[in-house]
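What follows is a structure written as structure tokens; I'll ask about it next.
Yeah, one chain of the complex is gone here, protein chain that is, but the others are all in their spots.
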Amino acid sequence: MSTKEVMEKTENVKLTAKDFATNQDVRWCPGCGDYSILAQAQRISPELGIPREKFVWVSGIGCSSRFPYYMDTYGFHSIHGRAPAIATGVKLANPDLSVWVAAGDGDLLSIGGNHFIHACRRNIDMKVILFNNRIYGLTKGQYSPTSEKGKKTKSSPYGSIDFPFLPVNMAVASGATFVARSIDRDPKHLQAMMLRAAAHHGLAFIEIYQNCNIFNDGAYEPLTNKETKPDHVVVLEHGKPLIFGKNNDKGIRLDGMNPIIVDLTKGEYSVSDLWVHDEFDSNPGRSFVLAHFSDLKDFPAPIGVFRQIQKSTYDGDLFAQLDEVTKMKGKGDLAKLFRSGNTWEVA
Amino acid sequence: MSTKEVMEKTENVKLTAKDFATNQDVRWCPGCGDYSILAQAQRISPELGIPREKFVWVSGIGCSSRFPYYMDTYGFHSIHGRAPAIATGVKLANPDLSVWVAAGDGDLLSIGGNHFIHACRRNIDMKVILFNNRIYGLTKGQYSPTSEKGKKTKSSPYGSIDFPFLPVNMAVASGATFVARSIDRDPKHLQAMMLRAAAHHGLAFIEIYQNCNIFNDGAYEPLTNKETKPDHVVVLEHGKPLIFGKNNDKGIRLDGMNPIIVDLTKGEYSVSDLWVHDEFDSNPGRSFVLAHFSDLKDFPAPIGVFRQIQKSTYDGDLFAQLDEVTKMKGKGDLAKLFRSGNTWEVA
Amino acid sequence: MAKDFEVQVLEDVTIRFAGDSGDGMQLTGSQFSNTTALFGNDLNTLPDYPAEIRAPAGTLYGVSGFQLHFSSLEIQTPGDSPDVLVAMNPAALKVNLKDLKPGATIVVNENAFDSKNLKLAHYDVNPLEDNSLAGFNVILVPLSKQTAAALEGLQLSMKDIERTKNFFALGLMYWLFDRPLEPTSVWLEQKFGSKPVYLEANKKALTAGYYYGENTEVFTTRYHVNPAKLEKGTYRSISGNEATAIGFVAASHKAGIPLFLGSYPITPATEILHELSKFKNYGVKTFQAEDEIAGVSSAIGASFAGNLAITTTSGPGLALKTEAIGLAVMTELPLVIVDVQRGGPSTGLPTKTEQSDLLQAMFGRNGESPVPIVAASTPSDCFTMAFEACRIAIKYMTPVFLLTEGYLANGSEPWKIPDVDSLPEIPVNYWKDKETYQPYLRDDNLSRPWAIPGTPGLEHRIGGLEKAHIYGTVSYIPENHEFMIRMRDAKVKKIQDDIPNLEVLGDKDADLLIAAWGGTYGSVSEAVSNLRRKGFKVAQVHFKYLNPFPKNTEEVLSKYKQILVPERNLGQLSKMLKMEFLREVIQLNKVQGSPFKSSEIENKVISILGGNNVN
Partner (left out) sequence: MAKDFEVQVLEDVTIRFAGDSGDGMQLTGSQFSNTTALFGNDLNTLPDYPAEIRAPAGTLYGVSGFQLHFSSLEIQTPGDSPDVLVAMNPAALKVNLKDLKPGATIVVNENAFDSKNLKLAHYDVNPLEDNSLAGFNVILVPLSKQTAAALEGLQLSMKDIERTKNFFALGLMYWLFDRPLEPTSVWLEQKFGSKPVYLEANKKALTAGYYYGENTEVFTTRYHVNPAKLEKGTYRSISGNEATAIGFVAASHKAGIPLFLGSYPITPATEILHELSKFKNYGVKTFQAEDEIAGVSSAIGASFAGNLAITTTSGPGLALKTEAIGLAVMTELPLVIVDVQRGGPSTGLPTKTEQSDLLQAMFGRNGESPVPIVAASTPSDCFTMAFEACRIAIKYMTPVFLLTEGYLANGSEPWKIPDVDSLPEIPVNYWKDKETYQPYLRDDNLSRPWAIPGTPGLEHRIGGLEKAHIYGTVSYIPENHEFMIRMRDAKVKKIQDDIPNLEVLGDKDADLLIAAWGGTYGSVSEAVSNLRRKGFKVAQVHFKYLNPFPKNTEEVLSKYKQILVPERNLGQLSKMLKMEFLREVIQLNKVQGSPFKSSEIENKVISILGGNNVN
């Protein structure tokens, strides 16, 4: 459908996922996890009550960064790592826009790491979607800052010696007000997270575990395979205890600050002993302990909303300050500005 | 004393703090907190059992970044924000060196934020000393990423709208293996922290609260003033409970993951109810809760070692891999390398 | 009663205030400038401060200076060599002595010449006593003591009293040059209204200084510099960075779209950020980014979303922005990049002036990546060129460089305040029409349409990959790539039709043409008038547009046998003229962190033309 046709349609009918698809051929490898993320984004977009022309997708460079080409919204496929900074400018120029960043793990956490943490710190009202395939896809397979230590890639033929980042930790530590995680292969969950992120006012970060079937195939296999998933994933839900396992037979409780896996079938612990997830706790410690599960043997990977808190946004504060000063000083008058300070006449 | 003279002395006598002072005039403003940090660095250096020529101090740009000029060791006053990356190269070129980074809050956390978190992630064996005066000193007073929100500076005449970073959080989240905090005005504590950092194998980070008496005077006044200090500072010591207050009358206990201030004089709580500090816990949640005190009303600022854990270092792993591959493949032979792949003779 | 003094009428005077960083010399200098401006002289200033924030008192590297040139004629530079030096301590004397005119007057705070300060200034012998200043007219004033005496009875610490002595010195200079105290008194009242003791102290010191001149016999002559015959109008004093900031606000107003600045502090560009951050009620948004890359990137984002976007920096920061500027070239978005040049390479001499980033602006990006360049010639011209940079950026949908430099940025001069209505409108036509829209359609200026997010029906994607002509989709087609490379090049070249021709000043039939750019304007202009007065036939052109060059450049250059290009670099404009016009030029290069003295240019011209050219 051409842009024009879509627009004509918009005036009468509610949009559908298709209205958010451009007529460009999608150029990811067949089987790439990016397809699923695109599909979910297109699916949730018409649900948000935001006119199509108010969406802006900004990306850097990487396989995942081609994302904007496939969303029939405004889009900016910029340069490597700079998407959060460009998106900041977009939002500050026009706070009415719904600004989304699509970024790979290299793009967002390697070259773009600084812009990412500063955008989180400022709590700019934008959504940042991390396509974490734990590899540099576009440059054909080097380890990334989320690759596991020891990974053999083209640039680490004897195994990488870098420890990985936990992206959730970085987001929380730098002040992101909404932090979630999901998986490409779990479309329903992914949709739910995207809807939640869209509804959040402030910086919303979603880490998506994404499979790169060419250079890092199977990175999340245990988490997506039906058989193994229940033992490898714990779904976070507000107010619910942390339960996982094929028969919901395992739980996580807290011993002081330390998480412990308990067997719910032995009778020693019951559901009421478990750690109850609280998304809204302002204490960041909670999210860190959850993210830290990845470092612990046998612990499942949490997916869901780690944390959602309310803080004023940078864009909100900026426009409030513009208004306030204008109220205080009156609307700026150029002639007055020219004449500020001492003036004198030459006759 | 000239370099030559010092050297001659070294061969016979144990060095002193003075041997680490260059003959350059120190060009900080009179009263600047940087003087104290310099003095402590010069004081502890002879204690470390490291020959003077093995020290390398690397800095970026800022008032604090002049530091290397005043340490009579090898030094590199580089460009803004890049000290951790340059120091990485120094260490990887020669792992025998004791590599120290001196950086301001703008240098390390604004423009240099990415290099900092990646150095922490890789656990490069270097010491990173943050001179946190919560202001850009050298450029004459703009708010920095650690300035409190609402701060009025030359670039924020109506108050800044940025939330600050908690540097300790950033270091812990990105994987630093030693994380501590100290204050310019507490020379003994500062010395102790520096000695501890020096002894640590891996990336050691110390945040030093430093007063800029020109552009941000009094930023830490409540923490350094004798009267108010006891109520505003809690000293972390391994295995000891968190007690503070003028008469050691207040303590901090944990309710689940949430810290609570308790009055020790009321009889309701005693020392044994308090949170006992554990530096060596691998769970990062602990450090985050401590750092988070800054966001909580009435909580004291923790100083001391937040965390010290052991992980392999990047430099260690790199040289181990070099050795391993050399053992496996034999020492590289250039003629062989030239001939690798298919060759043929033209006669 | 005041005694009678000889009053000598002078055409122009250069005075330099020098002291410790803590002595308030910048303030003293600005007050003198201010009063002098109000008095009606033409003037030009040059502050010069150390890289250290507060160097320890008394040291050589801690000396801060403020030079001021004022005249009854039109002037263009802060003066070659001071006629008067006010030296607050031995270090200030030592550092500045070599710059003075032979026979210059030196006003010295004799109380500061104690053994401690002498030692700090590396003086073995007190220069006031060893006859080493014989060639000068040295006036010893017990500045500290007199100030203390004047403030007796006020509730002030010794330190505060010491800090007030600059106003004593200022008062004394006001007396010497016959200027009124009132403007400074008014300023003091505004500044210290809420701190009466400081107000009183400073006023007392000021008046005491004035009457010290009147009542003692240290000076035998007073000087009078008549008001200059400036063009009729309302004037203010303006520094280059202020002018740049206001120029942008004016452009934003005339374009009818909000101004967005994405920036990271760096000397000597920071004041533009400071200035603009005040103008919230003008709808100006300033974003202090985490680094220069975020500064320019946020500006590109803001431009995409329809703001008038600018980014400000100095050389090292520009180096960091180059990749993103390439993105602005490819996406053809309006953006103004200000480079307030300073001494390089690398960190170089951060507080010193230089004009050595021209080739970086011209060529410092990967690939064929043309960007228009304009440069300001004087502090107030920063206003004009900032406005002009915005006009070009918007009209041609392109990033534009505005080059200024430390010397213009910190220096100031009177500015004839323009009438707001006299400034041209900058038409902004965001594209609206869905039927005809294509992201890389071109208008008569070869510009593509600005279609901003939020506009229904114009959803489109842009980016850094090569773009298909008209459609703007990604294109790997070889011929399209070359076509687009030539298109971007042609678009920038086309701006030639839209900028003023070079204007030849001086003798049209000159034996030598001086061609210069940027902050070298003033020195060249003064040199040219001096030379002509001496009988040399010289002409001058000044490049405010460096890419593209004005249309008549080749024609103008071809008229002169010899072309002298004075630059404060190793010959960057020279290189550009050579490569563009294959014209041999004579270079005059000085890279010492300060502007040219006009005499340096004069001497060079004389050495080229020979003494016998004088008629």
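For clarity, chains are labelled A, B and C in written order, and residue numbers in each chain start from 1.
Note that in this section a contact is a pair of C-beta atoms (placed from the backbone, for glycine too) under 8 Å apart; a residue touches a chain by one contact, two chains touch by 3 or more.
Note that the coordinates shown come from a computational prediction; the quantities given were computed from them, not determined experimentally.
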Just to verify: which one of B:Cys32, B:Val56, B:Val168 or B:Ile303 makes contact with the chain not shown?
B:Val56
Residue touching the undisplayed chain, where the options are C:Asp80, C:Glu354 or C:Glu388
C:Glu354
May I ask which residue of B:Gly49, B:Gly239, B:Gly267 or B:Gly330 touches the chain that does not appear here?
B:Gly330
Residues belonging to chain A that touch the chain removed from view
25-30, 61, 63, 79-81, 110-111, 113, 136-140, 142-143, 145, 154-158, 160, 162, 214-215
Please identify, in ascending order, the residues of chain B that touch the omitted chain?
3-4, 7, 10, 22, 24, 51-56, 58, 61, 68-69, 72-79, 82, 85-94, 96-97, 114-115, 118, 318, 321-322, 324-326, 328-332, 334-335, 337-347
Absent chain, residues of chain C that touch it:
50-51, 61, 314-316, 318-320, 322-323, 326-327, 329-331, 343-350, 352, 354, 356-357, 359-360, 362-369, 463-466, 476, 478-479, 481-482, 485-486, 488-489, 569-570, 575-576, 578-579, 582-584, 590-594
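The working rule: only the chains that are shown with their structure count from here on.
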With contacts counted as defined, which of the two, A-C or B-C, has more C-beta pairs across the interface?
A-C
Centroid from C-alpha atoms only, then distance chain A to chain B, rounded to Å. What do you get?
30
Taking each chain's centre as its mean C-alpha position, how far apart are chain A and chain C in Å?
45
Calculate how many whole Å lie between the centre of chain B and the centre of chain C, each centre taken as the average of the chain's C-alpha atoms.
39
Two or more other chains in contact with one residue: find those residues in chain A.
114, 118, 318, 321, 324-325
Can you tell me which residues of chain C touch two or more of the remaining chains?
280, 290-291
